[in-house]
Structure formats: C-alpha cells, structure tokens
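Handing you this structure, nothing more for now.
Yeah, one chain of the complex is gone here, protein chain that is, but the others are all in their spots.
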Amino acid sequence: MKKLLAIIGVLIFLVIITSPVLLNVLRGGVGHKVPKPDMVIHKPGKCVEETNYMRANHMDILKKEREKVVRCGRRNTAHSLANCRTCHANREEFCNRCHNYVGVKPECFECHYYSEGRGR
Amino acid sequence: MDRRTFLKIGGGLVLGAAIAPLPQLVSLLRAEDTASGKTKLGMVIDLNKCKPGCTICVDACRKENNVPPDNYWLRVANIKPKFPNAQNRPIPLLCNHCEDPFCVKVCLVKASFKRKDGIVLIDEHRCIGCRYCMIVCPYKSRSFVFKKTNKWTNPDVPKRMHGVVEKCNFCVHRIDKGLMPACVDACPEKAMVFGNLNNSQSEIAKLIASGKTKTIRPDLSSKPKVYYLGL
Partner (left out) sequence: MKIYFTKIEGKTIRFYLLVAVLTVLASGGLYSSYLMYTKGHYLTGMNNQVPWGMPIVLTIYLIGLSAGSLVLSSLSSVFGQTEYKSFARVAAYLAALLLVGALLSLSLDLGRPERITMAFFYLNPTSIFSWNGFLYSAYIVICIVYLWAMFTERAKWVKAIGTLAVVWAICVHSGTGAIFGFVSGRELYHSPLTPPSFVAAALSSGTALIIILLLLTFKCTKRYLDPQLIIGLSRLLVAFILVVFYLIVIENLTRLYAPATYEAAHFLLFSGNEYCLVFWIGLILIGSIIPAIILFNPKTKDSIGWIVFSSVLVVIGVLCERFIIVIPGQVFPVELFPGYEVSSPFMDGAIGSYLISPLEVIQAVGILAIVGLLYVLGLKLFALLPTEAKK
C-alpha cells in the first residue's frame, strides 16, 4: 500500500515539475520556438560599449553608475541612464523587447521615467 | 589529527563565524561616504518676507520632485507665541541637512548618508523602509511612501517606490547642475537664500555671520544648516 502511494506521489511530482514544458507542448507543439526579440534602435550607430559586452553587463554598469551618482555626485558620464536615452529613446521598442523575452522586470522603471512611446 | 578533532575545530570556527559580525565588519572596511569637504551647503529663510497663506515654494517642490499627495518635503507651518492676542506667522519647514544628522547616525543600512558637500541624502535604492530615521528626526522632516503612485509630475526626476522613506534633498539634481533648488527659484519674494556656508563672500555666509539668524532646536546639537531670519 505504502509503495503504491509512494509511486503515485513521485508521478504527481514529476508532472508538476515538468508542467512548464508540458504546457508549452500543448500550446505550440513539439519544437515550438519563442520568436527572438525584434529590437528597434532609434539612432543606430556606435554604443558606449561593445554590443556583446553591453548585452551581458549593462545591469552591472548601471548599478555601479548609480552608486557613483547617488553617493559621490559624479553625474553625466557616458554610462548614465539619461545617456542611453539619446540613442534608445523608446523603451517599448528596445529595452522591453529583450526584457520580455528573458522574462525580467527591472524595478528601475518604477521610479525612473523612461518613455514607452515615441518622444514624450 | 583525527576526524573528530577536525569536526570539533571546524564546528567551533563555524560557530564563531556565525556569531561574529564578519560580513558587517568587512563592510566597515569599505569606506563609503566621506563627509568632509570644502563646500558646506545650507539655506537661510527670511521669515520677514514670508507672506501668510502663500504656498508657492511647497507647490514648486511637490511638482519638481514628484512628491506624493500626503507627503511633504517642504511644508509651511504657522507658529503663534503662547501669549494673549498673539498672531500666527508662517514658517517654511524642511530637512535641515544637519551637520551631525541623527538620521545618518541610525540608518541600518547607511541609506541615509551625508554627501561631501554637506547635503543629507537618502539612497532610495538601498532604503529598506524600516522608518527608524523618521522616529529619530527631531524636525519631522521625513515622509514614508505609503502608497504606490503611477504618475510623474516631473518626468526628469525619479519618483520613489512605495515602502521607502523620502525627504528634501535640496533638489540635488538641480544643484549639481549649478541651479538653485526649486523652492528658492519659485519664491516671488526671494525669501530663501541657498549657498555655500564655507564661502565667506557668499550672501548666505554674510547673513549668518551677522548673528541675526537662528536655527530650530539648537539645543539638540544636530547642528542644522537651515537658518531663519526673524524667528
């Protein structure tokens, strides 16, 4: 009796643990792919850092930047959020695309206004 | 050394490490905010120029800094001597940016700190919202963001998320650009003077040197840097 209960328990656990995969299969079939983010750069050109470096490290750059700005008052450097806006003016077309794809919600935008539409 | 001794010593070390404030002591080595500098920013408010019923500075501050409706970074109080037939007088009250601030002394995480130029700021990224600073501030300068807000009255300046403490920061985003705080600019009577107390040639230093200015509750020895003329 106990053995049967144990087996049923393990099966239920396996179903729960693999439920995201199962749900995706149910929705889109096997081999279903989420489309890669389609980012629009408002003013294309050269970023302050190399693209791959930015992709991996922009959060750390911004974190170090905010310590510098808030604690020491050293503003208006190339790494500030305000500077990002000069080329990436529209958050919806640029920042949100990747963030939605990866499934993160940075809390920066709760306090720092970053426009989600064209212009203001 | 046999296994038992090793485990005993290892266990002892772990216990010692657990009750010793190691990560905290290491953080002390990380010298973060220095509070000495050539600049010492402060303010003088001339109460003789303050008109009763006027709230222009309060409204300017609220709009400039996205201050939520029930909170006040700058407020105008009315004081009346406890004497027969006394008159009410307006007095703007704000964070005094003390030289020996109680709030900086007690902040758990050093979110409240004194910058090199003497202004007292809250690092809103670090504030945990414990509100101890609100309890100790003798001037009641601080407000807590009780409710989530979704709008900016001034998109150029960040607002604060619910659950942190906020207060007047002398419009740090403006003074870093060389401008005056919003309240100082907005006052039609030019009742507020902002400047460097260490610069003996500045208007503010001359006003304070005249001996006619007073601070609020100097007996508490927090050494406030907002002075009043005509108090």
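Lettered A and B in written order, each chain numbered from 1.
Assume a residue touches a chain if its C-beta (ideal position, glycine included) is under 8 Å from a C-beta of that chain, and two chains touch if they have at least 3 such contacts.
None of these values were measured; they are calculated from a predicted model.
Taking the complete complex into account, the chain left out of view touches B. Checked against the full complex, the candidates B:130, B:186 or B:207 give a single residue touching the omitted chain, namely B:130. Screening B:52, B:81 or B:188 against the full complex identifies B:81 as the residue touching the chain left out. Annotation: of B:51, B:177, B:190 or B:217, B:217 touches the absent chain (contact as defined above). Considering the complete assembly, chain B touches the hidden chain via residues 15, 18-21, 23-25, 27-28, 70-72, 75-82, 88, 93, 102, 105-111, 126-132, 134-140, 142-148, 161-165, 216-217, 220.
Note that only the chains that are shown with their structure count from here on.
Centre to centre, using the average C-alpha position, chain A and chain B are separated by 34 Å.
Contact residues on chain B toward chain A in their complex (touch as defined above): 32-33, 113, 115-117, 121, 123-125, 152, 155-156, 158-161, 172, 176. Within the complex, the chain A residues that touch chain B are 66, 70-73, 75, 107, 110-113, 115, 120.
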